[in-house]
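In this view, the complex is presented without one of its protein chains, the others remaining in place.
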Amino acid sequence: MHEWSLAEAVVETAIDFAKKKQLTKLTKIKIRVGELQQIEEDIFRYALSEILKLKGDFVKDTEIEIEEEEVVLKCRICGHVWTGKEIFNILGEDDKEAIHFLPEVAHTYTKCPSCGSTDFEIIKGRGLYIDSITGDKS
Amino acid sequence: MHEWSLAEAVVETAIDFAKKKQLTKLTKIKIRVGELQQIEEDIFRYALSEILKLKGDFVKDTEIEIEEEEVVLKCRICGHVWTGKEIFNILGEDDKEAIHFLPEVAHTYTKCPSCGSTDFEIIKGRGLYIDSITGDKS
Amino acid sequence: MIDPRKNIIKERLESIKRIVAVSGGKGGIGKSIISTLTALILKDDGKNVGLLDMDFTSPSTHIILGQEKLPFPKEEKGIIPLNIDGLSYLSIVSYTQDNPTPLRGEDITNAILELFAITRWGNLDYLILDLPPGIGDVLLELLVLTRKIEFLLVTTPSSLSWQTFIKVVRLLKEQNIPIIGALLNMVNSSTYGFEEKIISSGVRYLGKLDFYRDLERYIGKPDEIMDTAMVKELKDILEDVL
Partner (left out) sequence: MIDPRKNIIKERLESIKRIVAVSGGKGGIGKSIISTLTALILKDDGKNVGLLDMDFTSPSTHIILGQEKLPFPKEEKGIIPLNIDGLSYLSIVSYTQDNPTPLRGEDITNAILELFAITRWGNLDYLILDLPPGIGDVLLELLVLTRKIEFLLVTTPSSLSWQTFIKVVRLLKEQNIPIIGALLNMVNSSTYGFEEKIISSGVRYLGKLDFYRDLERYIGKPDEIMDTAMVKELKDILEDVL
């Protein structure tokens, strides 16, 4: 349930932005979440809606769109590129939970399937971004 | 004149690549150099042509195209973005020479003109790249 | 594309009165031991204290506190720090245990951002940050994420530590970050004039801690270490400034 703290970050940021742009209503927030972190979308959506409820009319009916970005890792030693399923299928529950909290500890639990190195670049699929914020102007 | 060592790197890399692709002749190398490093184009061109001469018919008449990529720095503290002229105009000769050898020491001699921070991202204009290698196939 | 995590950090740190980063640049000068003991001293004085281990390759504070392994912190609308010896405590070790965690600078930057965005420290009088050696991603990103921070600097009476100490001082001064003062650690016979050097660098000289030959015996025994002469010395030093 640390999805809640991320949801707070999203709502605060969107409202700040909307007010700066002098919007009168926030109609939509488009969010991109990296697959690496394995955010539970149900919980995240629930948190977002609960937090929005506290923010009054300005965010009444704000639509939330969530897009998951696939993880792509690239080995710095051999250049091999690999993705989500190959990573998660072989992880234990505790390893997954550790990565859920702190995505960078993937470097502890995942290695290049081709050469065994833990020195890889996270090309895509890490972090949390707001892609766009839409609203009404008076 | 460490341009010479960079020229060697370019020629070796281009020939390796061309041979792997089974080219019979290397007709053109397109190079991109970051402005930050202040590579002297005359010296660099001279070094490239001298080194190419040693490599035989394979690189006879190889055309060299060099493009300089402008430096763009972005402050990690205040977000200010600034570019080449603003950087180099205020540098002493020794500072410039240090950066010529090791571009990263820009963090020692340059700071954000807006907030004074030395923690900036080098968005563009660092390093040396081969953009394309062109040749004939038999 | 906005990263919303940066935006929430101010709110996350709002309920903390003072954030004290323990640094000094060089490795092995006693940052971890001093930050841990400082946290324990303040807690024994009745304060609400947090301790965050920001050294991701050589996390040490959990070992000083006698914790071989660390459980996951609880989740409650974010992450709730562990309670270790009465300290609100967080370390990457909860997530890595004793496995190697080879992080590049970019990974470190992301990890710090995530930790600061999701941790709910609650009401604290002090949050002590144990920094890794170097003027690298951890120190720099910290200054990106918050300016509500003061530095407690450490150096040893060695020309090798001094070179980096003075660089850290210059960096912090150039950015107007408050420096509480500097502590001279591991003093054997002589201070080799480093007391004067600290003063002439424009940093408040807080005092010296002797070199304790048998300190290793107390690592992992926080209750026993609190009765040592070293902690007594440190208490005297900190009294006026924290």
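Order of writing sets the chain letters: A, B and C. Residues in each chain are counted from 1.
Convention: contacts are C-beta pairs under 8 Å (C-beta built on N, C-alpha and C of every residue); 3 or more make two chains touch, one makes a residue touch a chain.
It should be emphasised that the depicted structure is a prediction, and the values quoted were computed from it without experimental measurement.
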{"item": "Touching partners, among the displayed chains, of the absent chain", "value": "A, B, C"}
{"item": "Listed residues C:Ile64, C:Ala111, C:Leu152 or C:Leu206, member touching the removed chain", "value": "C:Ile64"}
{"item": "Option from C:Ser15, C:Asn123, C:Gln163 or C:Ser200 whose C-beta touches the chain left out", "value": "C:Gln163"}
{"item": "Touch residues of chain B, complete complex, unshown partner", "value": "1-2, 4-6, 8-10, 12-14, 16-17, 32, 47, 97-99, 101-105, 107-109, 118-119, 121-122, 126-131"}
{"item": "Hidden partner interface residues of chain C, rising order", "value": "25-29, 32-33, 57-60, 63-64, 98-106, 108-109, 132-137, 139-140, 157-161, 163-164, 166-168, 170-171, 188-189, 192, 213, 216, 219-220"}
{"item": "Chain not shown, touching residues in chain A", "value": "76-77, 116-119"}
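By definition in this document, only the chains that are shown with their structure count from here on.
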{"item": "Intersection of contact partners for chain A and chain C", "value": "none"}
{"item": "Chain whose Cα centroid lies at the greatest distance from that of chain B", "value": "C"}
{"item": "Distance between chain centroids, defined by C-alpha means - chain A, chain C (Å)", "value": "29"}
{"item": "Between chain B and chain A, distance of the C-alpha-averaged centres to the nearest whole Å", "value": "36"}
{"item": "Residues of chain A whose C-beta touches two or more other chains", "value": "none"}
{"item": "For chain C, residues that touch 2 or more chains besides their own", "value": "none"}
